[in-house]
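My questions all concern the structure below.
With one protein chain withheld, the remaining protein chains of the complex are depicted in position.
Coming up: chain A.
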Amino acid sequence: MSAPAVITGIGVAAPNGLGLRDYWAATLGGKSGIARLTHFDPSGYPAQLAGEVPGFVAEDHLPSRLIPQTDRMTRMALAAADWALADAGITPAELPSFDMGVVTASSSGGFEFGQGELRKLWSQGSQFVSAYQSFAWFYAVNSGQISIRNGMKGPSGVVVSDQAGGLDALAQARRQIRRGTPLIVTGAVDASLCPWGWVAQLSGGRMSTSAEAARAYLPFDREARGYVPGEGGAILIMEDAEAARARGARVHGRILGYGATFDPRPGSGRPPALLRAARTALADAGVDAADIDVVFADAAGEPAADRAEAEALTALFGIRGVPVTAPKTMTGRLYSGAAPLDVTAALLALRDQVIPPTVHVEPCPEYGLDLVLAQPRPAKLRTALVLARGHGGFNSALVVCGPE
């Protein structure tokens, strides 16, 4: 396929590190950002742990007029987009405005903003609802605000497929590059760590209620008991490879292949579809399973979902056939922000030839996975597979490699 897409810039807001450098240092150091919630008092709820992004002060990064009209997730997304553009060496004002687009994923929109306005509506009356409610909470807000802040008039979009959406956004960005737009800002930042968001997340019944940060989110462990949610994600600059080369850009890595599937209706007896998503991504990338040097797992943290993922991985790679890791054990699950952050970790792993660890997990041997545990593992790495699943049956897979 012509017009391969490359990643030239990364901006990160993660629970274990604000900014790319801090995130990667924490991730290699096995430092977890999972802790008791501080955004609100969680005492009254069955789950009290989350991955909160530390030290993000929006006023330090954004003009004051943007603060009242934005949710926390949008503020972090705008800052991450700024960092990604700086990392790519791009000054948007110097490029033709129609040559730049924005394609992000979202899961729950600006939920905390929505909570505040719903409260005004029901406790004070409709006339107290903010004029910004018409756009601050909706799913398109991050793409819209990033395009406005940076003068980007090219094709933009927003996908919502729960946690899988983080990869679907990158795939849609790549389509827009193939269709002729040289630069797309992509990725996702999500956050709904407010009481209303917490109650909505709890209702899914899949969250860990453990009070012990090191024991709460244990994917592929016999003790797996659900997930810990988090906030944040990563914004990436994707460019047409030729355009990036022409401007002498430093390239983090290439997007080689993508696949997406949806699981059969529950009770149909048909096989789950994660394996097919991975196979489709490999075929799209033109590589074999043997070419994959590391897998960044979805790592649901629920026994049935962990087993399904392990079965897909052993079917594709054999028993302990490939190193598998889940650095999200240090961040919690960030909804649509998770997969762009995993892609970030994969690109940095390829750069540094080291696999970041999965922390706190004692893997269930029946799964047959070679999990990279506790310590980073140096390895010869050329190609990585990133997996993401969304509630209901969304499966997405992305293959990336280094700049060469």
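We take it that contacts are C-beta pairs under 8 Å (C-beta built on N, C-alpha and C of every residue); 3 or more make two chains touch, one makes a residue touch a chain; residues count from 1.
The criterion applied here is as follows: contacts and distances are computed from a predicted model.
Set against the options "ABC transporter ATP-binding protein", "Beta-ketoacyl-[acyl-carrier-protein] synthase family protein", "Urea transport system permease protein" or "Carbon monoxide dehydrogenase", the UniProt name belonging to the omitted chain is "Beta-ketoacyl-[acyl-carrier-protein] synthase family protein".
Checked against the full complex, the candidates A:Ala84, A:Met152 or A:Ala384 give a single residue touching the omitted chain, namely A:Met152. The chain omitted from view is touched by exactly one of A:Glu52, A:Asp71, A:Asp87 or A:Asp162, namely A:Asp162. Of the options A:Asp41, A:Glu59 or A:Glu212, the residue whose C-beta touches the omitted chain is A:Asp41. Interface residues of chain A with the unshown chain, by the touch rule above, are 40-41, 44-46, 69, 97-98, 101-102, 106-109, 111, 114-115, 117-127, 129-131, 133-135, 138-141, 143-145, 147-148, 150-162, 165, 168, 172, 175, 192, 195-205, 260-266, 270, 273, 276, 335, 390-394.
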